[in-house]
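One protein chain omitted, others in place.
As written, the chain order gives the labels A and B, with residue 1 at the start of each chain.
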Amino acid sequence: MHKIIQFEQVSFRYPDEEKWILEDLSLTVLRGERVVINGPSGCGKTTLLYLCNRLYPDNCDGVLNGSIKIFGKDSSSFIPGEINHRISTVFQDPDSQFCMQTVEEELAFTLENLHVRREEMEKRISEVLTLTDLSEFRHSVIQKLSGGQKQRIATACALIMQPEVLLLDEPLSHLDPYTAKKYVEWLDELQQKRSMTIVAIEHRLDLWGDFFDRSISLKENKEPPPFDKRKSSKQDDVSLVVNKVSAKSFLQETTFSLNRGEIAVLAGPNGSGKSTLLKALCQLIPSSGSVEPKLLGYVPQSPEFLFLTKSVQDEVGFGGGINVDEMMTRLQLFPIADAHPFAVSHGQKRRVAIAAMLSDGREVILMDEPTSGQDAAALAELFQLIDERACEGTTFLIVTHDMEFAYCLADSVLLMRDGCLTGKFEAGAMWSDEQLLLDHHLLPPKEVMHREACFA
Amino acid sequence: MLKSWKLKEIVLMSLFSVVFGIVYLLFVHVGNIWSGFIGPIAYEWIFGIWFIVSIICMYIIRKPGAAVVSETIAAAIEVLLGNAVGPRLILSGLVQGLGAEAVFAATRYKRFDLWVLMLAGVGSSVFSFVYGYFLGGFSVYSTGYVALMLGIRIASGAMIAGVGGKAVADGLLATGSLRGYAISRSKKGEARA
Partner (left out) sequence: MKHALHKMNPSVKFLAITVCMFTMAFFFDPWTPFVFWIAVLVLQVFLSQINWKKWLLFMLPFFVTAFGYFWTTLVFAEEQSGPVVWSIWNMHITEVQLNHALSLSFRVLAFSSLSLLFAFTTNPVTFILSLMQQLKLSPKIAYGVMVGYQFLPVLKDEFVQIQQAHRLRGAAQEKNALQRLLGIRRILIPMLAGAVRKAERAAFAMEARGFTGERRSSYFQVISIGKVDVVLVVLFLIVLVLSCTNGLWLS
């Protein structure tokens, strides 16, 4: 068997940091293998990947010890760009891995980088589009496509180089589970059609099924505290009444209500109007109908969009709330009170955002896709944050595709499709209604599937 | 010159230009028509906003050429976004960038304090004014009027581009997102020294 990638006692650190990101790492990848490298965020997975495709150490002037051999040659002996002709990469963020407008131009850009002769380009473009079943998108504008489609285009761009190795950098993390599952099936077929070595880094293995032959753990995977199904904190009095809310051209009339301390999940396919509904409820976009109370809290997918000041303390107090200190204590923000709200971790940003909302007296909090791109530890932190607030009487409406998360958290589920609310379902029986879930592009949570399997 | 540039630095300049392009599109054009009545002096006080990209980029990246390349890219992006002033913007971008670049070059790319940034804004103002003097035919105006225009433009360059540019870049630095760029390294160095 050929050794394709060989790390021997590799250590790496950034120039301005003392701590080593990778220390004494040794690993080998053989030709034709499907290997996954896993570990929690910040364990150096991405660094490892960037060392394989030579983005590092040059791009960050990092310090590298030990030996990296790629295709049996020392990796530093390759000239810039050379390695990338044989090892291609699909990155994590579907929005920012393209440089041209249309799919065809993007593929051509890749071929031009390889100095492919012009006469050959047309043939190779059609070939790869047929192979990946993407011919219909040839002239599409990339940024108008959905996240899942963009990841397929990115994969096609990687494959057109006819690489020996395909590197995947958490390619599913911004996709919803349904789309992710479809992507894995699609990739599986491709790998069988064209035998390549696949090396992926990933923190969520469950979506991949049995795709990989072998997994390498970078750090002792400290199992994050798993969250169990929480006990409902739903109270009897109503805290949010939505009556016939609709927004121009897309969002149909929507009516529902939530109780104090209730956690509701809003789910449905991409583009079904979930975000639009949240924005309509907060009056961020023009809408008709009535919402009671008027003042709702809203946490966008990037919580930093909300921030206006230079310190966490100012941020929480920005709305002029009186119980700022109490909020800071309750959400454990005092240790970072003077930090810049942009410079804290993603989980802390969300904490700050929620604290700011609550101290403004916004008792109902709407969250847009807080689970997207989060690893297990971050999900546990999020779970705890929401759980504690709900027990204190805050009401939540959370948009998410992650049904495991929803299963453990939600009192009720609102399903949406084509700009229309299908209905509000009590959590419970609905989890085993596979048809209903499938209609909304959702995968039933594993625990339910487990139970079903036992009964069958 | 471009050899020593990392691709991510060039893409950074390009994306900054797009961000400012959007800001120009959505804010500066408000009231455009009314100020037109006032004649060529109408925009002088806000002129510095056109130089801000080059000053921010130089302040962050600190490599020879950062001012002139970023300002030219910014102008090119403006043209792509459909700015009606059209292709001559690219030339004015080049000229403005050269003005700021000249100041940074005079310090041998070693000083990036507030005074140098303000001077760079002045440099852009002067260069762009000479260019505008020629293309706009300012020679027909009385000396006093021309001096007034130049004075306002210099003040605008120093204040909006110099002071404003530094404020924006420092604000950005405080968010911690500029790790890996020269500006972060220098701050660390200063702290250690």
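Here, a residue touches a chain if its C-beta (ideal position, glycine included) is under 8 Å from a C-beta of that chain, and two chains touch if they have at least 3 such contacts.
In this text, all values refer to a predicted model and were calculated from it rather than measured experimentally.
Looking at the complex as a whole, the chain kept out of the display touches A, B.
Of the candidate positions B:Ala102, B:Val130 or B:Val168, contact with the unshown chain belongs to B:Val168.
Between the chain not shown and the residues A:Gln9, A:Ser26 or A:Asn59, the one that touches is A:Asn59. Between the chain not shown and the residues B:Ile77, B:Ala158 or B:Ala182, the one that touches is B:Ile77.
Residues of chain B that touch the chain left out of the display are 2, 5-8, 10-19, 21-23, 26-27, 31-33, 36-42, 46, 49, 69, 73, 76-77, 79-88, 90-91, 134-137, 139-145, 160, 167-168, 171-172, 175, 177-178, 180.
Although one chain is not drawn, its touching partners on chain A can still be listed: residues 50, 53, 55, 59, 80-81, 84-85, 88-89, 91, 93, 95-101, 105, 108-118, 121, 142-144, 154, 157-158, 161, 279, 282, 284-285, 298, 300, 302, 304-308, 318-319, 342, 356, 360.
Here is the rule we go by: only the chains that are shown with their structure count from here on.
One simple way to say how far apart two chains are is to compare their mean CA positions; for chain A and chain B this gives 37 Å. Residues 6, 8, 171, 174-177, 179-180, 184-185, 188 of chain B are the ones touching chain A in the complex. Residue ranges of chain A in contact with chain B, taken from their complex: 14, 16, 59-60, 310, 340, 342-343.
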